[in-house]
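One structure coming up, written as structure tokens, with questions to follow.
The complex is shown incomplete by one protein chain, all other protein chains being positioned as in the whole.
And now, subunit A:
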Amino acid sequence: MRMRKHQWLRTTLSRAYYCSFSSSFPLKHVTQSNFESAVADLKTHLKAADFVAIDLEMTGVASAPWRESLEFDRFDVKYLKVKDSAEKFAVVQFGVCPFRWDPLRLSFIAHPHNFYIFPRQEVPTDSSSCEFLCQTTSMDFLAKYHFDFNACIRQGVSYLSRWQEDEALRHLNLRYEDELSEQARDVPLFSITDILFSERMKNRLREWRDGLLKDTSGGSQLEGSFLNDSNQQFQNIFYKMRPALSLNGFTSHQLRLIQSVTKKHFKDLAFVRVEGESSCSQQLVVYTDSESDRDLLKKEVMGDYRRQAEVKIKAAIGFRHVIDLLSSEKKLIIGHNCFLDLAHVHSKFLGPLPFEAEEFVHSVNKCFPYIIDTKILLNTNNILRQRMKKSKTSLSSAFLSLCPQIAFASNESCNLTFSSSVKVEITSKKDSWGINVLVHLPGAFFVFKSKFCSSKSQYKSSSWISGVKHEAGYDAFMTGCIFAQACNLLGIDFKLYSPSENLACNERLQKHANLLYLSWINGDIIDLSTGHRTVESLRCRDLKNWQTGILFENIVLIWGFPSDLKTAVIKDRISKVFGPTSVTSVCRLDETAVFVQFSKSKLVADFLLVKETLDRSNDAFSVLHPLSTILEGGNTCAASYETYKDICSSPLSKVLFADQAQAVGIRWKTKLVERKEEVEIEEQDHFREENAANTISFYMEQN
């Protein structure tokens, strides 16, 4: 979901230019019906590509309001939130856009693909993948931009993660072994009808077998007589070069009885189940020459059966083939603020997400060794920051400010010059649905080609569709264009660039490669190749938040207080008890919970102790105590920041935080923390006081 990224766009851009552009944008939509041919095409494009931009659309971002990204998220909590989101929501669209540098035309050629995907469960897997969560606002957002839910559900390409595939194959192997070791178990004969039926079947089969043995040449005569009296329930066929009876019109119970009879009374007959072409299975009784021949046949049948199941599993891999291609080609992947996207890729196509961010990052790095995030690039590179000036780095605004010629291209006629350095050229091209983004060097000189953009009148008559902007394929295209332009601005000369060289290893890009925003609000950056975290240094001055000074061990989490309690009141009451400078800040988690940051970590322990004492005592003093306002109702709970992490790691998601804490199974009201050793505290106190003072002064400056 690019919701956040696009909110700005919705308000700023006039809708007039969307329409003309969107209706003509040559995006390749891929569903079940054209998947195979599209993947074959994409494969050649991917192999030739210099970099591949990706983008995902999901059914939601946060499973509860308090699970949204907050300022008070420590890096590990942030990862837990991303993990929760990726595990619960589904990906409904996957945009893949390979870009190739064309040295003859001196331009990039892009091939945007828009895959509709839907977890169809073609192979029974773990139950967690049979359902997904939808966030109402996200669905509404997708609908507003004309997302085609029908196409997605009816026609979406299914997928199987690597882990799911392994599991399915493992189960298949187990079943295969089981079936080999214990063939049909004896069916106890309970009722008279069962006994009679078994007896009748025994006679029938003996008749048939004896007939075969008696007269091997006169099969036709035998066939006729046998068919007539059995009401076509038996049919003579040949199976694997052996005479066989196909059984029709029996109930499964009767079939079990026949199987049991065959096993018990006939050494030379084999009962086999054959998977038919139209997925309905067919039961056969096959005549074999000997016992060894029978075992051979059974093995053969099992082998067939297994192979068919394997084919089915392979077929269910579906969209993951694209991910496997991206991974095996080791191409440079471009995304825009793509940490969540990669978490989705991991959980949907690789395997379950690990519990630690470092482990996740390692696993992603192994699969995709080169990733560049355009949001990081735009925010951390000095040249690009200057170029972007103060403008926002959301995908669409970055696209507008870096590549205006593409964004506005279709609104104008061909060969329009916007400024002295940028030229946009629109010409028709017969054979391809792709767009040619031609970056002419030196200077930013883009040429944008499309076969649809041949006449001006076409735009005017085109129907008003605003959808394309939020389609994964188009978003991936935008991301790729931003990257191409950014490279250009960084002075990477594509003319001197050889295709064998990996862009990610370019000296100008190298220091930005494999870095991702773990959290954009906090400027937390994680290095995919090492797992190290850094806090963004450049942007700190711009951060209007004072979070740089967050000390998580100074934080108390309070929840379950009366619903009309105001944040200011909470701060006031706590300050009354612990002193006017004791509380650095109070931040709402949701209507039922707050974070209180104290100036010293020992105050955390003190507060929890006071709260616990108040909870237990019931005298007049406790009623008059300033904290009693917060404790009113008797459901107020408090704990340190670690508890917040524990609650976030739960797979449950209740809308209100207080309900969540209860659902997670928290029965206590206060979780005391031990006060640290005196010596240590003194030392730290000094440090923290200084730190807190800095934080406060910083805060004051901001105000």
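In the analysis below, contacts are C-beta pairs under 8 Å (C-beta built on N, C-alpha and C of every residue); 3 or more make two chains touch, one makes a residue touch a chain; residues count from 1.
In the analysis below, contacts and distances are computed from a predicted model.
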{"item": "Protein that the absent chain corresponds to, by UniProt name, given \"Beta-hexosaminidase subunit alpha\", \"POLY A -SPECIFIC RIBONUCLEASE/TARGET OF EGR1 MEMBER 1\", \"AP complex subunit sigma\" or \"TMM27 protein\"", "value": "\"POLY A -SPECIFIC RIBONUCLEASE/TARGET OF EGR1 MEMBER 1\""}
{"item": "Contacting the left-out chain in the complete assembly, out of A:Leu133, A:Leu325 or A:Ile492", "value": "A:Leu133"}
{"item": "Identified contact with the non-displayed chain, of A:Ala143, A:Ile383 or A:Val623", "value": "A:Ala143"}
{"item": "Absent-chain contact - pick from A:Pro26, A:Pro65 or A:Pro352", "value": "A:Pro65"}
{"item": "Touching residues (missing chain, whole complex) on subunit A", "value": "59-60, 63-65, 90, 118-121, 126-128, 130-137, 139-140, 142-143, 148-150, 153-154, 171, 174, 178, 185, 562-564, 653, 655, 663, 665, 667"}
